[in-house]
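Every protein chain of the complex appears in place save one, which is left out.
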Amino acid sequence: MIKAGVIGATGYTGVELLRLLAPRPDVELCVVTSRELQGKAVASHFPNLRGHLDLRFAAADSAELKQCDVVFFATPHAVAMYAVRELLEAGVRVIDLSADFRLQDLALWQRWYGVEHACPELVPEAVYGLPEVNREQIRGARLLAVPGCYPTAVQLGFLPLVELGLVATQQLIADAKSGVSGAGRKAQEDLLLCEASESIKAYAVGGHRHHPEICQGLARATSEPIGFTFIPHLTPMIRGILATLYAPLKSAADMTPERLQRIFEDRYASEPFVRVLPAGELPATRAVRGSNKCDISATYLEEARMIVVLSAEDNLVKGASGQAIQNMNLMFGCDETAGLDAIALLP
Amino acid sequence: MIKAGVIGATGYTGVELLRLLAPRPDVELCVVTSRELQGKAVASHFPNLRGHLDLRFAAADSAELKQCDVVFFATPHAVAMYAVRELLEAGVRVIDLSADFRLQDLALWQRWYGVEHACPELVPEAVYGLPEVNREQIRGARLLAVPGCYPTAVQLGFLPLVELGLVATQQLIADAKSGVSGAGRKAQEDLLLCEASESIKAYAVGGHRHHPEICQGLARATSEPIGFTFIPHLTPMIRGILATLYAPLKSAADMTPERLQRIFEDRYASEPFVRVLPAGELPATRAVRGSNKCDISATYLEEARMIVVLSAEDNLVKGASGQAIQNMNLMFGCDETAGLDAIALLP
Amino acid sequence: MIKAGVIGATGYTGVELLRLLAPRPDVELCVVTSRELQGKAVASHFPNLRGHLDLRFAAADSAELKQCDVVFFATPHAVAMYAVRELLEAGVRVIDLSADFRLQDLALWQRWYGVEHACPELVPEAVYGLPEVNREQIRGARLLAVPGCYPTAVQLGFLPLVELGLVATQQLIADAKSGVSGAGRKAQEDLLLCEASESIKAYAVGGHRHHPEICQGLARATSEPIGFTFIPHLTPMIRGILATLYAPLKSAADMTPERLQRIFEDRYASEPFVRVLPAGELPATRAVRGSNKCDISATYLEEARMIVVLSAEDNLVKGASGQAIQNMNLMFGCDETAGLDAIALLP
Partner (left out) sequence: MIKAGVIGATGYTGVELLRLLAPRPDVELCVVTSRELQGKAVASHFPNLRGHLDLRFAAADSAELKQCDVVFFATPHAVAMYAVRELLEAGVRVIDLSADFRLQDLALWQRWYGVEHACPELVPEAVYGLPEVNREQIRGARLLAVPGCYPTAVQLGFLPLVELGLVATQQLIADAKSGVSGAGRKAQEDLLLCEASESIKAYAVGGHRHHPEICQGLARATSEPIGFTFIPHLTPMIRGILATLYAPLKSAADMTPERLQRIFEDRYASEPFVRVLPAGELPATRAVRGSNKCDISATYLEEARMIVVLSAEDNLVKGASGQAIQNMNLMFGCDETAGLDAIALLP
């Protein structure tokens, strides 16, 4: 039995962790914390959990956290870094869904997150939790950094091409569309139904925090320099990310649609959560809603010598809490798919 | 191992049956039929099932159906009645999600469905599959009629009051709001996103087919005459039914909010899928989306001597396919909640 | 040229006033105030107005307000009552979109709004701005109280029946469904897209502030006592109210569908903004989106002796800002439909 705690469980990645963990026979949810909701029944805040989870929110510094085998941080950025050390010292393994340990380059981290890192000495040890790249390291991790939602979809789409050196890595573009839950459960004007529904817009056009994370991931896969343009969009739906990826074929490279299809199928042949679609089918976020799958298609546009990859995931599952649990499964020697085999809710 | 078949699995109740049955270790999905899609891979039609179900649609009259232990009809009305007899004779138990065997009064059925019943001799044997009313009979059923989506939400809301004789049964009103999936997967103009989103409307104001079914169910619970007004509404969302029920207190009756709360809590104390909300909380369809739960609240308005019950379900789960499987579980001696304990997807 | 000011123009009724007033050749928008946005360009806050309105938000107590012929209050409740007297004394006519002057019974107002009324001496003078009831009084009003969104739809639906004494006024029920904009532009959790879309719920079941306003309006139309149950619902769409009204026919009364249709057609024959639909057609909020129309149908259910009226409006237009301007037109001797004849945006 894995004893688990969740810190900051009042947002969307929090409730998604609880939804996925509560039914597990091999996991015991021991403690769920919230600064604001301390003492309140979790099921009153998240009515879907009524009858499934009989816990009250504990204080953020609950002593029970140190009794856990694993603690998840579902906190905003720059929170986990203050609390991780103490937990690790108590023998607890930590899975951080925030950005605190995603970037190895501290100066870069500090530039994008606007604060000094409170725990720089642990950054080198943190393992980047993208199992499709990093599976073996994950198994042994004490401190795991769950990738961001966009970086998951974008890296899974680009990696087969970048790893093989087929595309011009200095001219990569990701045009990504995210459901509104990606912004979290913040009482913020532009996330109101009346503001965000029946409309689409780009944001953070000048630079988004997931840009350096994606560049770091792509750079690990190639020795060529990375030039990357990333434009995220707020899409009028609750869940889902669709990343439309543009990768110009290198001038010297040969390509056919069949070869492209084979490259993707081979790369992900043994991955339980990546589905390379048959040639001619295209992903839609609805086909992965509520599931831990990432659906991918790749198309070769001969005239423009452009490869267009489409990559769809549920931002709260494969893009956050599902991936966190996939990492937990690896870290604790469970079946990698345990608790993650639910089929997407369609329609 | 229960060998199961699904007839007419190309609509929303069909895919929902497959979503709920495919992961079951104790159920084998043997045959899935479709008149139009015969030979096509099920996962190409329902991309959420890719990697979970490796079947092709069989012909509607596939011989394999008779090898099954149970066959579900996810067909439009007036289809099952032609095929049920042969299956029963082959020893197959039948769970019909359509309306063919819901009404015991054949003349009434024929008036509302506009055709002559093809199999009147089996109607008396058919068991009405609302486990909260009928559990024991269901266990022994050969032919099971799954209640309609509206009738499930409305009956579960009214029954505690009607059974105790507390309300004026001649003045009951149900104002019901359904997501668009309730209308099925029909390429019909008024179900287009551009027609059905950002708008709400009533329909079938002069009379809806679920009216007689609800009346039949309420009449079983009381000897008093039933007078019932039912107005369904098309609501701009995919899934969910919210029924707002108005029941005037009988003039002689006494009531307090506390007593009302207790009546509902007692009635459903041992029901695994009905959640009576704590006093002061109100149901929302999002708290049951994708789950087999029905959430209920009851409020007493003293000034108007009116009881207002709110009843929320996922029309495709507790209102259709989930309830069908709950019935299957009872019929085959499984745990009633087997395969139905998933937590609602929120947000 | 009518010189107009708008106080508190940062919410949805505010921007709707500006949208409707800015193109008027006979109205000059002189001053638009906002406590928080003082100094900011209105078009930066409301990007739809860019190129149409070249104003900056002024302070809430701008001296220019007293230079206006008319000032609209698009403020929350309990704001206008502090400022109205001074404006009236300066000769400005006031149109209040908030609830401050809607209820003639001060004790009732104070009970529902939880504060003492700051300006009780002006309440008797305030004219209730429902032109379909009150047109002549409106023309001469100095201080006009714009009806609430729900009260407009509900009264227009019930009045033809109540005025003629046909229905049991002690058993009236309104089941009302409102788009989320009815709650205003508040950064409040339950109005987020992720909370309010793909779900429907009732709220304020124990009592809503529009209940006494509706009762007051119905009571003016009959000498019989009013018993009224009102359940509002938050519907996953931006704009629109659909009120489903249940009125039991009096036991002595005779009714036919034809007579019922005629009653509604006669009542509203000369009303420019009420469309009684042909028999057999039902309203949908999309048919009035962005317009000042209220669409109404009435159906007689013989078996239950129940009349079901459906009444649809855009809550921000006929339910608020459009009606405010309709009142302004009457008060200033303009054509009643001036600036309000835009056709609803469909789809």
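Going by the order they are written in, the chains are A, B and C; count residues from 1 in each one.
Going forward, a residue touches a chain if its C-beta (ideal position, glycine included) is under 8 Å from a C-beta of that chain, and two chains touch if they have at least 3 such contacts.
Not measured: the values here are computed from a predicted model.
Within the set A:E16, A:D69 or A:E195, the residue that contacts the chain not displayed is A:E195. Per the touch definition above, the residue from A:L310, A:I325 or A:A342 contacting the chain not shown is A:L310. Chain C residues in contact with the hidden partner, per the touch definition given at the top, are 12, 15, 19, 22-23, 44, 46-52, 181, 185, 198, 238-239, 275, 277-278, 281, 284, 286-291, 293, 295, 341-347.
Taking the complete complex into account, residues 12, 180-181, 185-189, 191-198, 236, 238 of chain B touch the chain not shown.
Within the entire complex, the positions of chain A that touch the omitted partner chain are 171, 173, 175, 177, 194-195, 197-203, 205-206, 227-229, 231, 233, 235-240, 242, 244, 246, 248, 282-286, 289, 297, 299, 301, 303-304, 306, 308, 310, 312, 347.
Definition applied: only the chains that are shown with their structure count from here on.
Taking the mean Cα position of each chain as its centre, A sits at the greatest distance from chain C.
The distance from the centre of chain A to the centre of chain B, with each centre set as the mean of the Cα atoms, comes to 36 Å.
As a whole-number value, the distance joining the C-alpha centres of chain B and chain C reads 38 Å. Annotation for chain B: residues touching 2 or more other chains are 198, 238-239, 284, 286, 289, 347.
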